[in-house]
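What you see is the complex with one protein chain gone and the rest in place.
Up next, subunit A:
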Amino acid sequence: MIRIYFFAKIKEELSLDFFDLDIKTPCSVSEIRNSLISEFNSHKYLFSIDYSICAVNQELSDDKKCVESNDEVAFFPPVTGG
């Protein structure tokens, strides 16, 4: 199981700050993405690679990144600060 944190529009659309995803570790960011898409099928666009960014241990990570069970994982839309 991995706890996935959500921010901004993703958090708001799902009304969830985080979700405990039942997935075997180690796994890739891409596998997490696909599991989130099945889990939240009515909001699947939120987890498409064109829409959301994944951070692992607070570092921007691509879909090949390997995730371990204790890693901090977050999904969020492209950033718009400044």
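Here, a contact is a pair of C-beta atoms (placed from the backbone, for glycine too) under 8 Å apart; a residue touches a chain by one contact, two chains touch by 3 or more; residues count from 1.
As a convention for this text, contacts and distances are computed from a predicted model.
K.L.:
Among "Molybdopterin synthase catalytic subunit", "Sporulation protein YqfC", "Multicomponent K+:H+ antiporter subunit G" or "Branched-chain alpha-keto acid dehydrogenase subunit E2", find the name that the UniProt record gives to the complex chain excluded from display.
P.N.:
Options "Molybdopterin synthase catalytic subunit", "Sporulation protein YqfC", "Multicomponent K+:H+ antiporter subunit G" or "Branched-chain alpha-keto acid dehydrogenase subunit E2" narrow down to "Molybdopterin synthase catalytic subunit" for the missing chain.
K.L.:
Out of A:15, A:42 or A:80, which residue would touch the omitted chain in the full complex?
P.N.:
Considering all chains, including the one not shown, the answer is A:80.
K.L.:
Where does subunit A touch the missing chain, residue by residue?
P.N.:
Within subunit A, the residues that touch the unshown chain are 5, 7-9, 12, 55, 58-60, 74, 76-82.
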